[in-house]
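One chain of protein is taken out of this complex; the other chains stay put.
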Amino acid sequence: MLPLSKPAPASAGITGTWRTYKPVVNLSKCIDCGLCWLYCPESVIDWEKGTKVRIDYDFCKGCGICADVCPVKAIDMVPEAGV
Amino acid sequence: MSFRIDQLPKKKYVLPGNAACAGCGMMIGLKILGMALGEEATLTIPASCASVVQGLAPKSGVAMPILNVPFASAAAVATGIAEAFKSLGIKGHAVVWAGDGGTADIGMATLSGAAERNSNIIYIMYDNEAYMNTGIQRSSSTPRAAWTTTTPTGKRERKKDVALLMAMHGAPYVATASIAYPQDFYRKLKRAAEIDGFKFIHLHTPCPLGWRLNPAKTVEVAKLAVETGAWILWEYDNGRFKLNPPSTIYADKTKRKPLRDYLKLQGRFAHLSEEEIRLLEEEIEAKWNTILALSKAFSQSQ
Amino acid sequence: MKTLAVQKTALTGNYAVAYAVKMAKPHVIAAYPITPQTSIVEKLSEFVEKGELNARFVNVESEFAGMSVVYGAAMAGARAFTATSSHGLLYMYEATWWAALSRAPVVMAVVTRTIGPPWNIHVEHNDILVLRDSGWIIAMAENVQEVFDLTLQAFKIAETAVLPMAVGLDGFVLSHSTEPVEIPPQEAVDKFLPPRRPDVPLLLRPGEPVVFGNLPSDNRIHARHKIATVYEAQREAKKVIDQVDWEYGKIIGRNYGGLVEWYKASDAKNIVVCMGAWCSDAKQAVDALRKRSIPVGLMRVRFLRPFPLEEVSQLDQYEKVIVYDRDITPLGGVLGIEIKAALSKASVINIVAGIAGVDFDVQNFYETIQKAIEGSYKGIEFAI
């Protein structure tokens, strides 16, 4: 009766294509604090204490907040190929 | 209440691939809302960026029940939901997630009405300080001097302080919050959920597009707003008005960072002269005097 | 079946609404006072305060908020009621469309009143007619008993058709007139009107992440939804109205027979069409003309939405169709325009009268019907 929506990834498409810079985690520097996970506006960073972080590049828009909030500068923003 | 980051729920209430701009501060707020009340909340969202970021039907990039509603109606629709829940014996919170336009301007009447009759809702005003969804037009919550497309030489009027207005309604719970301080916002959401009646949280949410800001700096600039004293974290809980950390220490003016540090990250303030910055500092000082006077006058629970 | 203990009383139209709403056991009521609607919500708030009605009564700060509250309540599964009039309806206008296109089964009494300026609290139908394109079901009562019956029926119609419904009653003429009313016993009403299904049109519950109203990925999804609501659901509603009226007759003992009422129409040569309280006066004029061997009949429009297309198409068999409108648009009256559009043969005369509360009585009907039949009027006539 009503056109309803259900939660699903990619409600605006494969938003990883929006990216100009790509966050790359230097896991050897990572102190597993979880701040990048906490502040990522996209929920594209997965984290459990002890497992360190993993970024879903299909959807990461490359905003760079994770790199900015990282207390040990373990995330680099690397230009995407072709940019 | 304190908590460790690793103890926060991992379930995603904001889903990857949604329609928010890169670096959107509001989405950090929505994430925290999900963590705090995701299983208990039914959201009412008026016309705003928040209606767009959900992405395209039949998908939704926000994993909570949502009723999208007309611009001015949110506080009243949520009242209806809360009353229905009460009448039908359903547990849960009717939560409004609205922007500064939908709250401070077009939605002011329904908001004030809900506050005055103490409707049992949690109203969150995510404040990115202009009509960002329609392309950066001024709102009454835009700070003085800020550039917007309808204030091309800077806004001449001061920012409407909606949180104080709600406190002056005598609402049982009113607080300010910032997306830079998720722990504080989380705690305030949990506190609001414990209280019967009208709850209002004014959440400061930078907008890279509208603030002419590097998206990477969203959290940093929000933090600077607090550290320079331009945004003050406080809560008014059952008649008691108090500052919250880290704003508590900034009651001492000398502890604050220079306002310039906050302004210089934002293109919307790029045109400001030294004199204009000085005037803004005076205005911030006046706001602090008000807040400190209130926390002195309302230092006990009523 | 045991004989029902019907209570015979006399009520104003507004109190008839309030009593019917009380018996429908709504969960949420929200409304803002406006003359001449006010005594509906005053009475309902009194019922709630006295504990005679177990509903949540929300005192709102505007009609826009009133409609928004009942909309939210209805979407959360509640039976919800509001009432308004004139400028109040205009002020809630945005939310009325949102309610219809959300398939929110709210019920609203509209005490029809003139739209200003200048300020004028008297009857006119332009206010309720602004709902006509939105998907709302719109009924107009002729007398206080029908006000009561339509209000009760409205809850069942709205909840079955899953569309909001407005019950129109003429300002002062019905809202403040005291007339005999038969009130059925509560157990009969309960039998007629069971509790609402809270999961239609959607189940809005914490922990159930369903979203309504975000942007469509394909505008055709939206277009299909609009067609389904304002066109197809309206057509379905006609069957619902017939069924509900039949059930009401069976359980409560009174029914009305559908979207229109025919009055002495079967042997008539010319026919009068009108809507609302003044149909009583028009019927007396028809009787008086018939006593002088002028074979005229009447079709009373009870429901403007869904539009009674089948019934109206029967008007083609009459020589002259004399349509009375208590409203005005740049093209004439709304009924006149819509009936003309539905007919191919009959000559339609549209008489616009009684707007801005101008009194129009049996004698006025008698004279204007006579003139219309004689051929003194062409097209649109303003009988002020």
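Couple of notes before you dig in:
As written, the chain order gives the labels A, B and C, with residue 1 at the start of each chain.
Here is the rule we use: a contact is a pair of C-beta atoms (placed from the backbone, for glycine too) under 8 Å apart; a residue touches a chain by one contact, two chains touch by 3 or more.
One rule holds for everything that comes next: contacts and distances are computed from a predicted model.
Only one chain is not pictured, and the protein name UniProt records for it, out of "Cysteine desulfurase", "Cation:proton antiporter", "pyruvate synthase" or "Iron-sulfur cluster assembly scaffold protein", is "pyruvate synthase". When the full complex is examined, the chain removed from view is found to touch C. The missing chain, though absent from the display, is touched by one residue of C:Gly116, C:Pro180 or C:Gly207; that residue is C:Pro180. Which of C:Lys43, C:His122, C:Lys156 or C:Lys320 touches the hidden chain is settled by the complete complex: it is C:His122. Interface note for the absent chain: among C:Ala233, C:Ala277 or C:Leu304, the touching residue is C:Ala277. From the options C:Phe81, C:Tyr263 or C:Phe360, the residue with contact to the unseen chain in the full assembly is C:Phe360. Contact residues of subunit C toward the unshown chain are 8-10, 12, 35, 121-123, 142-144, 170, 172-174, 176-181, 277-278, 280-281, 283-284, 287-288, 291, 357, 359-364, 366.
Convention: only the chains that are shown with their structure count from here on.
Subunit B has its Cα centroid 24 Å from the Cα centroid of subunit A. The set of subunit B residues touching two or more other chains comprises 54-60, 62-63. For subunit C, the set of residues touching two or more other chains reads 209-212, 214, 216, 221. The residues of subunit A lying in touch with subunit B in their complex are 3-15, 18-19, 33-35, 37-39, 41-44, 47-49, 56, 58-65, 67-69, 77. The part of subunit A that touches subunit C in the complex is made up of residues 1-7. Across the interface of their complex, subunit B is touched by residues 27-28, 30, 55-56, 58-62, 64-66, 68-78, 80, 94-95, 98, 198, 204-217, 221 of subunit C.
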